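The other protein chains are all here in position, but one chain of the complex has been omitted.
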Amino acid sequence: MVLIRYRATPMIALAAVGVLALTSCGAGSRTGNANATTVSCGYTAPEGKTTVNVLAYNSSAIDPFTDTMVSSCSTDDVTLKHDPIDFGGQVTKTTATLAGDTGTYDIIETYGFVIPGLAEDEKLVPLDDLYDELAEEYDLDALSESMRAGMSYDGKLYALPMQAQMFVTAYRTDVFDDLGLKPPTTFDEMITAAEAIKQAGVMEYPIALPWLATADVSTSYQAAMNSLGADFVSADGEVTLDTPEAKQALEAMLSLKPYMDPQVTTFDQPKVQQQMFNGTAAMSIMFSGRMNDLTLPANSKLSDSFGFAGAPKLTADAPYSYNRLSIDGWSIPFNTKLDKKMLFTMMASAVSEKASKASVPAAYPARADMVTDENSPYGAAANDSIDSAMPPVVSPYLADMTNEIRPILVEVLNGNLSVDDGLAQMQSAGEKIAG
Amino acid sequence: MKTREFWVLFFPSLLVMGALLVLPLVRTVQWSFEQVRYGVPGEFVGLANFVEALTDVRFGRAVLFTVSVTVVTTIILLVGGYIIATAVNRLTITRPLVLGIMLVSYVLPNLVGAVAFSWLFDDSFGGLANRIIEAFTGNQVLWFTDQVPNGILVIANTVWSMIPFAMLIILAGLQGVPSELKEAARIDGASSFQTHLHVIIPTIRGVLGFVTLITIMDVLRMFDNLIPLSPQAQSIGNESIMLYVYSVAFADGAQRLGLGSAINVLTILLILIMLIPFIRGIFKEAKAER
C-alpha cells in the first residue's frame, strides 16, 4: 500500500509531461510575427538539400525582417534556420563564426558600429557587384543612401541595410501629467523630473537606462560623448578619452546614478523594459527597436500609459542629443560555403518594400519616409532623434577599443574608481589598440 | 584471469580514455607553453603564459573566490547534510517521498537550477525571495552587483544543488553505525549531542571524508551556475577559475589558448595538491587491507 501511494507522484508527473507534450502539436509550424509577411524570393537553388543558417538576435525590430526572410525564402529543399538568441549571444557567435576558415552561419546580422572593423579584417563579403546586379529587381535604390553609406567602408558596401535605430525616450504619461512634468530635453531636466517623482513618493528610482556591463554601457558612454560632439577617437584616429568632453560625459552619467536602481549595471534593454512594465521607472532611454514592445497590451497593464520623445541632450547648449544612430543590416560572411547570389537574394527580399512596410511600427525601416506620426506611436520621437544624432566617426579600431575600456568604465560607474583615474586608464587602454 | 583476456576486455575503454582524455590533456600542457590560436600551430614561448597567469590580478581573484566558495560550501554541506541525514534517518513511511523531493535539485541540470534560483532574487522578475529577505532585514540587498551578497547567492545555489548528495551519503553511513555503540553511550549517560559528537561522527569518519573530497572536487570546477547568477562576475571579482578560462580562451571568439591552457595546468596542479592527503589515505588503506 505504501509503495502504491508513492507511485502516485511519478504518475502525476508523467501526466503533467503528457499535458505539456500535447502543447507540442504543430511543433515548429509558425513564426508567429504580426509584423512579418511573405514576399517573393526567387533564387536558383543548389542541388540537393541545403540549410541556410541565419544569425540574428531577437528583438521586436529585427524579428520582422528575420521572420520574413525565413518564411518567404524557404522551399522544400532549402531550409532557412534561425535559432533564437539574445544580443549578447549574437555578439559572441559573430566573432566565433568569423574566426576560422569554416563557420556555422551563412547570413549574419551586422550593424554600423562593427562594420569598419570586420571589413578591415576582410571578414565580410563586399556586396557591390551583387547589388548592381539585383538592385532593380528588388528596388534597392530606394534604401536610404545615407544608410547604405553607413554600411560601407572604404568605398565598398558590406551590408544591406534593413532598418535604423536611434535612442528614444519612453516615459509614463500618467505620472508626468499628474505632476505637471514635460518630457525632458536635457539631463538636468531628467534629474528635475526624477526629483519631483521621488519627492511625490511615486517611485524610488524613476530613471532606467541600459547600462549592462557589455556593449550596452559602452554604447551609452559613447552616446554621452556624442552629445558633446566627441567620440572615443577623433576623425583622424587619435584616442580622445582624456579630453574635457570625455570627463563631462562621464560625470553626466554619474549624476544620473542616484535616480537609478543600484543594480543598473545589470540592466540590458529587456530589463529596462521590465522596469517600465513593472512601474518601477518612469523614464528610460533605449534604442527605438525596443519601443514597440512597450505599447503591446500583452506585455503589461501599463501599455497605454507610455509616451515617447526624442533623446535629450546632455546640456542645453550641447550640439547633439544623447544618441547613437545604429543601422542594422544583413551581411554575408567570408567563410560561407553557399552561393553568395542566393544569399544576397534572400537578404534583398527581406528588405523589400513590402517587408519594410509590414515591419512598421515595430521597426524604422531603411527605406525613406516610411515612418510617420500616424503609423507609429513613437514615429515623431524617432524622426526627431534621427535629426539630432551626431554623424558617426568611422574607425576600424572602435569595436576593439570599446571592449578594452569597458571594464574600466564599469569600475568608474560602480564607484570603485575615480573619474580622473578611470579616464587616464581608458586613454592608455585605447592607445594600446589604436596604436 | 589470463593477461590476454584482461587486455581484450579492457582495451576499448583504454582506447577511448586514452584518445579522448589523455591526448587532450597532453595537448593542453603543450599549448600552455605556446602562443596559439585554434586551428593554427602555435609558437613556443616558454613560461610566458604561466608568468602572465600568476601575475594577473584577475586570476588571483578568481582563485580566491573559487577556493572561498569551496571551503564555505564544504563546511555547510557537512554540517547541514549531517543534520538532515539524522532527521531523515528517523523517518520510515515518508522516507521515499522526502528523498525523492530532496533529489530534485541534484538531478536538475545546474544551469536550469541556477536560472530558477536567480529569478527568485531578481526584482525585475518579481524576486519573491528578495522581497522576503528585505522585509526581514529592512535593508536592500544587491544580489547581483555587490560582491559579498553575490557570493552568498552563489554559495546558496551550490549548497542547494549538492546537499541531496551529501545527505544521501551520510545517511548511508549513519545506517552503518552499530546500535550497540549508541546504546552503550546512552547507558553511560551521554547526552544526544555528546553521542553525536563522540560516537557517531568518529564512526562515520570515512563517509564524511568522501563527501568532503567529492564536494571539493566538484565545487572547484564550478561554471554552469555562474552564468545566470553572476552576470557581472568579472567586475565584482566573483569569477570562478573555469569562468576565467572560458572568457580568456573561448568566449566572444577569444583565442588566447596559451594563457587559458596555462591556467588549466595551474588548476590541475592545485587540485592534485589538494587531493594528495586523500590519495595517500586511499593507498594506506589498500596496503592495510592486503
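Some notes on this structure:
Chains: A and B, in written order; residue numbering restarts at 1 for each.
Throughout what follows, a contact is a pair of C-beta atoms (placed from the backbone, for glycine too) under 8 Å apart; a residue touches a chain by one contact, two chains touch by 3 or more.
Definition applied: contacts and distances are computed from a predicted model.
Entry comment: the absent subunit's protein name, as recorded by UniProt, is "Carbohydrate ABC transporter membrane protein 2 (CUT1 family)", drawn from "Putative zinc-binding alcohol dehydrogenase", "Carbohydrate ABC transporter membrane protein 2 (CUT1 family)", "Electron transfer flavoprotein subunit beta" or "NADH:ubiquinone oxidoreductase, subunit RnfA". One of B:45, B:78 or B:116 touches the chain omitted from the figure, and that residue is B:116. Summary of contacts with the chain left out: across B:63, B:76, B:154 or B:242, the touching residue is B:242.
If you put the missing chain back, the residues of chain B touching it would be 1, 5-6, 8-10, 12-14, 16-17, 19-21, 23-25, 27-28, 31, 38-39, 84, 87-92, 95-96, 98-113, 115-117, 119-120, 123-129, 131, 160, 163-165, 168-169, 171-173, 175-176, 179, 203-207, 209-211, 213, 217, 220-221, 223-224, 227-228, 231, 241-242, 245-246, 249-250, 257, 260-261, 264-265, 267-268, 271-272, 275, 278-279, 281-283, 285-287, 289-290.
Contact residues of chain A toward the unshown chain are 6, 9-10, 13-14, 16-17, 19-20, 23-32, 51, 53, 58-60, 81, 83-89, 93, 96-97, 100, 102, 104-105, 268, 270, 273-274, 277-278, 280, 293, 297-301.
The criterion applied here is as follows: only the chains that are shown with their structure count from here on.
Rounded to whole angstrom, the centroid-to-centroid distance between chain A and chain B, based on C-alpha atoms, equals 38 Å. Contact residues on chain B toward chain A in their complex (touch as defined above): 38-39, 93, 96-97, 100, 123-125, 140, 142-145, 231-232, 234-235, 251-253, 255.
Listed in rising order, the residues of chain A touching chain B in the complex are 2, 6, 9, 91-92, 94-96, 98-101, 212-213, 261-263, 265-267, 271, 274-275, 278, 280, 407, 410-411, 414.
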